[in-house]
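Input: a single structure, listed below in structure tokens.
The complex appears here minus one protein chain, its other protein chains still in place.
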Amino acid sequence: MSKLSKIFTGNIVVSLVAILFGLIVGAIIMLIGGYDPILAYQSLFEQVFGNKYDFGETLREISPLVLTGLAVAFAFRAGLFNIGGEGQFIIGMTAATFIGIKVTGLPAYIHAPLALIVGAVCGGIWAGIAGYLKAARGVNEVITTIMLNWTALYLGNYIVTNFLMKSGMDKSFDIQDSASISIQSLSSFFNDARIHWGMFLSILAAIFFYYFLWKSKQGFELRAVGHNHNAAEYAGMNVGRNVVKAMFISGAFAGLAGAIQILGVFHYQTIMSGTPGTGFDGIAVALIGMNHPFGILLGGSLFGILTYGSAGMSFGADVPPELIRIVIGSIIFFIAAQGIVRWVLKPFYSKRKKEKVL
Amino acid sequence: MRKTLKLSMVMMLSLSVLLAGCGKKDDNAGSTTGAGSDKKVEIGMVTDVGGVNDKSFNQSAWEGLQALEKDGKIKPSYLQSTKADEYITNLNKYVKGKYALTWGIGMSLGDAIKTVAKQNPDSKLAIIDAVVDEPNVKSVTFAENEGSFLVGVVAGKMTKTNKIGFVGGTKIPVIEKFAAGFKAGVLAVNPQAKVYIEYTGAFDKPDLGKTSAATFYNDGADIVFQAAGGTGTGVFNEATERVKKGEKVWVIGVDKDQSIEYPDVTLTSMVKRVDEAVKRVSQEVVDGTFKGGAEELTLKDNGVGIPDTSSKNVPADVLKLVEDYKAKIVSGEIKVPVTEEK
């Protein structure tokens, strides 16, 4: 509980102020560019909260971001830097597509979960490769995970091209209906927004993250290894095995993110010329969420709102998408550089204290 | 000292936001509101990830809408998609905003258009480069093979090395149509020539285009036809560098008349009149004659072809030959293949 309260008290002020600063800097940039920031931000929020459809789509946007954020944070808690969320995401997509198309004749309550699980497990294995190389050979996971992003991209394209391709198209067949995790009833409630079970899965994943890491025996080991692998080794923990395990679970989060995008949003996979970016966004989300699962729910929501709302900014205020990326970037900058925020906040805090002293 | 600095910083920031608020009214007067406020037909357009400055079909489509806007008939607007999952939401932005017509530019929006059209049967949508079989969707495709055949004739006649390259984006049917027509055109006038075909796998990677072009030129090719969107700018860059060094190489452009952008290296272009198509279908909406269905624009419709500026670099006799072949294709005497013959 004390941890929770810490997240929601001390740091939350700094985070909120950081977001505010980001928005202000974004506003200044928009002013310089000759756009109207007030109208732009108004459009942003209208885009997100204006009607049921857009709100539903925002929820859709948030889900994978939360999962890739959890992926980065989980590895980080175990002292690892997983830059490969991108690749694990693609592997999760490809695995889910494969199961979704090739496995037939299963009822939906088996097929869809199977596709999700295989997607998560394959993402986990993909990250586990980097974990194994780190544990067995001492290869830096930053390098291996980033390299595996490219391998995943081309492997995914290869699998789609050779086994799943709809002839005459640059994409796969559609997945079986039984593999879909779309929720029709909710979708129609949200005026056809693409609502799917992934939304609930991402919340469950955050809860799992919390319980596993802070309440389970294995989470204890992972955290010990993350904070001080020497002491963990002295205490009899198997550091290598924990590294692989941490990477596996981290990758499984990212793989699940990929799987829900296929099973819930697209229902097919296209040939990709570049990585989709959701894995990298996860790094920013983890940063905003301060590597805490509940912080990441909030961070993912913020990131999702900004990303989805950006279309509103260009629609309502003609702000080009590039400028919107700058706004998002400056918010992340202020959150990452909390020192700046604290420095500006300091006089407001310390004034009170000093008055007491004198 | 420091405290005042900090305070003034905060003040400045908040002040600037206030100022921004005051300036709101002036800024709002954008280019879109022209003369008066009599009812204009609102038309929206969703690009793929290329955006309206792609020097290719997105830009061409936007120019079509802008031309109509100049005539004072419509009020156009566009949204650029940054990721594939935005196609549907961007289309919905217009559809749910009750725009008279919503364009999807590029075949990658095909599925999104289909979904949105189904969910909103009362709306009007149109798409370029893909066929969507819904009653409220107008699908416009082009006979790229025919146009490519003509530039193939130019290339076959003008090559000095008898080696010609083709740089495609992703290997998808549309691009294969380009390649097939082009090859047939080259071989029709120059059976000795060899056409090398390469797909870079991307429409937004100029670096890949540059590498492919460099490989072709190094292998002795002197003309490269690019049908690769943004990737194609890499082809132009490579050719421009080589021409500056004194080499004699050419690029055949695609979609728009690219000699305007790259006058020194553009031999000719396979122009797809996306702008015309967009203009025409949009005009139908204005006139109230819009009807769903599929339409392929061919040489006959002037939907594809080569621009007049080609005469700058292509000799008259070659252009004459091109005209002859065009007539034969239009009359049906020559059937241009859609896929490459083995």
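We just call them A and B in the order they show up, numbering each chain from 1.
Going forward, a contact is a pair of C-beta atoms (placed from the backbone, for glycine too) under 8 Å apart; a residue touches a chain by one contact, two chains touch by 3 or more.
Going forward, contacts and distances are computed from a predicted model.
Participant: Quick one: the chain not pictured, UniProt calls it what, "Stage III sporulation protein AB", "DNA-directed DNA polymerase", "Succinate dehydrogenase subunit C" or "Simple sugar transport system ATP-binding protein"?
Facilitator: From the choices "Stage III sporulation protein AB", "DNA-directed DNA polymerase", "Succinate dehydrogenase subunit C" or "Simple sugar transport system ATP-binding protein", the unshown chain carries the UniProt name "Simple sugar transport system ATP-binding protein".
Participant: With touch defined as in the header, list the contact partners of the absent chain among those displayed.
Facilitator: Counting the whole assembly, the omitted chain is in touch with A.
Participant: Touching the absent chain in the whole complex: find that residue among A:Leu204, A:Ala235 or A:Ala337.
Facilitator: Answer from the full complex: A:Ala235 touches the omitted chain.
Participant: Looking beyond the chains shown, say which of A:Ile19, A:Ala130, A:Leu153 or A:Ala224 touches the absent one.
Facilitator: Spelled out, the listed residue whose C-beta touches the missing chain is A:Ala224.
Participant: Residues of chain A in contact with the chain that isn't shown?
Facilitator: Where chain A meets the chain not shown: residues 2, 211, 215-218, 220-221, 223-224, 227-228, 230-238, 350, 353-354, 356-358.
FYI, only the chains that are shown with their structure count from here on.
Participant: How many angstrom lie between the CA centroids of chain A and chain B, rounded to a whole number?
Facilitator: For chain A versus chain B, the centre distance works out to 34 Å.
Participant: Note which residues of chain B are touching chain A in the complex, please.
Facilitator: 2-3, 6-7, 9-10, 13-14, 16-17, 19-21, 23-24, 27-28, 30, 51, 77, 79-80, 82-86, 88-90, 92-93, 96, 108, 111, 119, 170-173, 201-205
Participant: Per the contact definition, I'd like the list of chain A residues that touch chain B in the complex.
Facilitator: 21, 24-25, 27-28, 30-31, 34-39, 51, 53-54, 57, 60-61, 157, 168-170, 191-192, 194, 261, 265-266, 268, 270-271, 273-274, 276-277, 308, 310-311, 314-315, 318, 320-321, 343-344, 346-347
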